[in-house]
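== chain A ==
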Amino acid sequence: MLVNILIGFGVAFFGFVLQTSVAGVNRKIVARLQKRYGPKWYQEFLDIFKLLSKRATSHGWIFDFGVIMALGGIIATAMFMPITNNIVAFAGYDNFFIFVYLLAVGMLGMAMSASGSGNPFASIGVMRALTTMLAYEVPFMIVVLTIIKLSDSSSLSLIGAFQQSAGNNWFLIALPLGGVVGLISLMGMLGKKPFETYIAPAEIASGPMVEYGGKQLGMLFIMHEITVFIEVSLFVHLFLGGAENIFIFLIKYFLVYTALNLISNVNGRFKIDQVVKFYYKWPLIMAVTQAIIAIYFGWVI
Partner candidate 1 sequence: MKSTKFTPARKLSKEEVDRKWWEIGDFFRRNSLWMLMYCTGCCAIELPPAMTSAYDMERLGMGPMATPRQADILLISGYLSVKSLRRVIYTYEQMGEPKYVVGLGSCPINGGIYHDSHAVINQLDQYLPVDTYVAGCMPNTESVMNGFVDLMEQIRNKTAKGWVKYQENNEWYKKNQKAALGEVDVHDEFHE
Partner candidate 2 sequence: MTNSMSNVEYLKGVIGQTYKVLETDVIDQYQVSFVVKQDDVLQVLVTLKNAGWIQMSYLSAIDWPDENKFEMVYILMNWERPVHVQVRTKIDRNDPVMPSIITIYPGAKYYERECHEFFGVKFPGNPDYEKQLILELWDDMPPLRKDFDPQAYSDRKFTKREYSEDYKVLSEEPSKKAKRETRKERAESLKGGPKS
């Protein structure tokens, strides 16, 4: 059991290092898109450690406690994340629904903390974040339930292994409509443009993060990196057939994140009502169509 917990922390730490490096490399790639040279690839690490080295301002105990709760919740979520078929900290407990519920703990912690700061921009940002969550969860859930139905399992590593055993017939290809919905929902989860509405520096001054500085912001950054790791890994396991070994995982992870980042950087930002309308229109229709086609007609490529 203790070994499992240690492996779990190892996974969370691996996720943090991986995502922070990938994000740093991505900053360089995006800089090239914008005709710039870009920062060092380890700039994200410098930023985070710099924030941790600064003095912090507190706005009451809810503010501080919420940050710790968010970080703790996210680390706890990451501990369950399988990396390859074999590297799983708690084998048999890597159920999809565990991630859904545990992710909410982190999000709630952040929402609580941001509201505790008392800044109106933070409350608006939290409200927008929760609304966005409500918007992308519905189509995403429908597609994931279809996958669970098809693969007769809700364990991530088993879903991954199922796709590998089916001759690498990934669900991104097998369920093309669902794959697109998954990608769009992933963009919403990661807060990429055009669904970046709850950060929106030009409208609400970076939304929930408006009052954070110093150590709290550093912790939020760590939390953000691990959250991104969880969400992108979810996508890799659900739609891209998991990974037999760690290199395949790294390649898939990097490609998914970079592709989304590049799409994000040539787009503008929707308004919050446009985000909700968008998700409840095409992705929802596509998800439902996909579910009907796949489950009732059994048409899977």
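A word on the picks: all candidates are chains of the complex that A comes from, given by their letters.
The working rule: a residue touches a chain if its C-beta (ideal position, glycine included) is under 8 Å from a C-beta of that chain, and two chains touch if they have at least 3 such contacts; residues count from 1.
Bear in mind that the values here come from a model prediction, so they are computed numbers and not experimental data.
Set chain A beside the options 1 or 2, and in this complex the one it touches turns out to be 1.
Across the complex, candidate 1 is touched by residues 27, 31, 34-40, 43, 46-47, 49-50, 53-57, 201, 205-206, 209-214, 217 of chain A.
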